[in-house]
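To start, I am sharing the structure in question, which I have written as structure tokens.
Apart from one protein chain that is not included, each protein chain of the complex appears where it belongs.
Naming follows writing order (A and B), and every chain is counted from residue 1.
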Amino acid sequence: MENNRIFWTKDLSISFGGLVAVDHVNIDIARGEVLGLIGPNGSGKTTIFNIITGIYTPTDGDFFFEGESLLGKPPYEIARKGIARTFQISRLCLDLSVLDNVFIGMHYRQKHWLIDAVFRRDLLAREVSEARDRAFSLLSVFNKELVGLAGVPVGALPQIDRRRVEICRAMAMEPRLLLLDEPSAGMTLEEMTELMEDIRKVQEESKEISIIIVEHDMTVIRSISDRVVALNYGRKIAEGTCEEVSHNTEVREAYLGKRGIKI
Amino acid sequence: MTFLDMLLQQSINGLMLGIMYSLVAVGFTLYFGVLDVINFAHGDFFMLGSFMALVLYSIAEAAGWAGNTFLVVIYLFIGSMILTGVVGVATERLCVKPVSKAPMLISLLVTLGLGIAIREAVRILYPRGSDPKGFPTLLPQGAFNLGSIVIRYENLIIFGLGIVVIIVVNFLINRTKMGSAIRAVAQDGEAAMMMGVDLDRTIDITFLIGSAVAAVAGIMNGFYYGKTMFNIGAMMGVIGFSAAVIGGLGNIYGAIVGGILFGLLETFAAAVLPYGAENKRVFAFLIVILFLVFRPTGILGEKVYERV
Partner (left out) sequence: MADENQRSQTGPLKTVTVLGIEVVIYALFLALLLMPGGEILIVEVLLLLAALFYLRRNPALRTQIQELFAANARAAWIGGIAMMLLVPFFVASSPYWLFIIIIAGLFLVACLGLNLQLGSTGMVNLAPAAFYAVGAYTAGLLALGWGLPAWITLPAGAIMAGLFSAFLFIPVLKTTGHYLALVTLAFQFMVTILLDNMEWTGGPQGLKNIPLFSIAGYSFNTDINLGFIVLPAYANFYYLMLLIVAAVGIASLRIYNSWVGVTLSTIRDDEIAAQTFGVQVNRWKLIIFSLGNCFIGLAGAFYSHLVGFISPPNFAFDKSLVMVSVVILGGMDNVFGVVLGSLLLIILPEKLRVVQEYRFLIYGVVLIVMLIFRPRGLLPFKPRDFSDLVEAAKRKRAIPAGSEAAEGRA
């Protein structure tokens, strides 16, 4: 386990104007593992993602990917190391086509630059057609119909397809660590099950990929994750298998017990 | 004249200019609060106010009751405030509110277009509107000395009037039911609406206040320089917006502080810097840009964290 771990944090902390949002959190994830990150609203799950992807700089602690500290690195550099994410509220570019959105994930691998865009259309043509083939094969993993909709603006798609495109966009980066932020948000139970199927397919496609999935819905977590970390008020309160965590008294309290905690 | 005297003299001039800028800046801040819109036409309401006063004055002259200077001045201010305020509300309904939910560039361009339309309407409708228009000398002239500093009565009155208007606006916003509605809408329009605030009416009142206050500034400016012109609004709009931003957009006290700061910057640049007189605004705008870069939330603004 120690040697196999691909990503870990060390006493990761952040506070906003005196309010501690993440408090000395240590999590780690092995290659090919699916880690569930649970906790009530405001327990710091999304904030951890924002730290990992470099949007926020932690006030204390450090985090490592493949043995290298990513502390203080700008988001684009962290992305290029192989960490991709989706957002809780979809951040697709709604005016752009499905294909363009997936292309964004491949953007940084292209050799192509501004000068080439103007003067070397042959290079561009080659890159675009290769990228398009790859995008199509990615899209068809999720939903064969999405390939036919590749030219349609994302804004015209239903919620579940947008979520799929978003995951495709992240997968297009060929990440080794994928962060999914509440992929089931705003979905019906049926759509959720479908999406879980899709995510499992993603894992089968590339065995190596590690996934951290943020959820507060335990059914989703139970169906997909190997291991679960529970957070409350920015602190880690439990860790273990799904069964273990869901029987933990502190977790139960956080979710159901004390009044005043929003679920 | 010692250096200290010069500083004092300039501070007084700067304060006077600054109070005028503050009155324009207040409008920017109010509109941004209730509609999240920067109304680039706001400077033209400043100009419109001065022209309304000219029209009202010529009516008074024609009717032959321009004799009592004190009453005429009050009549000019009140009349122009009402007229400009009404135009302000009308334009808000016609073109500002419809684009308040649109992307920022659209509202920006619409309000810029509105500015052109107002400017041109004034130029066309007012007799020989393309020329500078002289302003009647109604305020007492002359000056008194305070040590070696010269204070003109006119300036003192303008300054005092500015302070009064600011106090009144402050009272309206912070102490009345209407004001609390405006503040509620500025905080969160939808929540305010659910709590029974009439959103449309509140926005109307905000524009009425904003335009009326800009009109006051416009008349003050007319008295100060002794003239007005149809195209002074564009520059005043940029200054007012700058002042609102330096102070902290959305904060009324910020707008006042920002306006005075801009006025002081201008006068000091004119007095101290080489080639300062003609380039005073270049210097002031430079400071504005620096402010935006290093403290975009302004002097009185609070730091906000973007939610991701």
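Heads up, the rule we're going with is that a contact is a pair of C-beta atoms (placed from the backbone, for glycine too) under 8 Å apart; a residue touches a chain by one contact, two chains touch by 3 or more.
This one's a predicted model, so the numbers in the text were calculated from it and none came from an experiment.
**Student:** Taking the complete complex into account, which shown chains does the hidden chain touch?
**Tutor:** A, B
**Student:** Going by the contact rule already stated, which one of A:68, A:95, A:190 or A:204 would touch the omitted chain in the full complex?
**Tutor:** In the full complex, the listed residue that touches the missing chain is A:95.
**Student:** Which of A:9, A:53 or A:246 sits in contact with the chain that's absent?
**Tutor:** Here the residue in touch with the unshown chain is A:53.
**Student:** If the hidden chain were put back, which of A:132, A:222 or A:252 would touch it?
**Tutor:** Answering carefully, the residue with contact to the hidden chain is A:132.
**Student:** Looking at B:4, B:90, B:109 or B:195, which residue reaches the missing chain?
**Tutor:** B:109
**Student:** Considering the whole complex, not just the chains shown, which residues of chain A touch the missing one?
**Tutor:** Touch with the absent chain occurs at residues 53-55, 74-76, 78-80, 84-85, 87, 91-97, 99-100, 103-105, 107-108, 110, 112-114, 116-118, 121-122, 124-129, 132, 151-153, 169, 173.
**Student:** In the full complex, which residues of chain B touch the absent chain?
**Tutor:** Listed in rising order, the touching residues are 38, 95, 98-99, 102-106, 108-110, 112-117, 119-121, 124, 234-235, 238, 241-242, 245, 249, 275, 278-279, 281-282, 285-286, 288-289, 292-293, 296, 306, 308.
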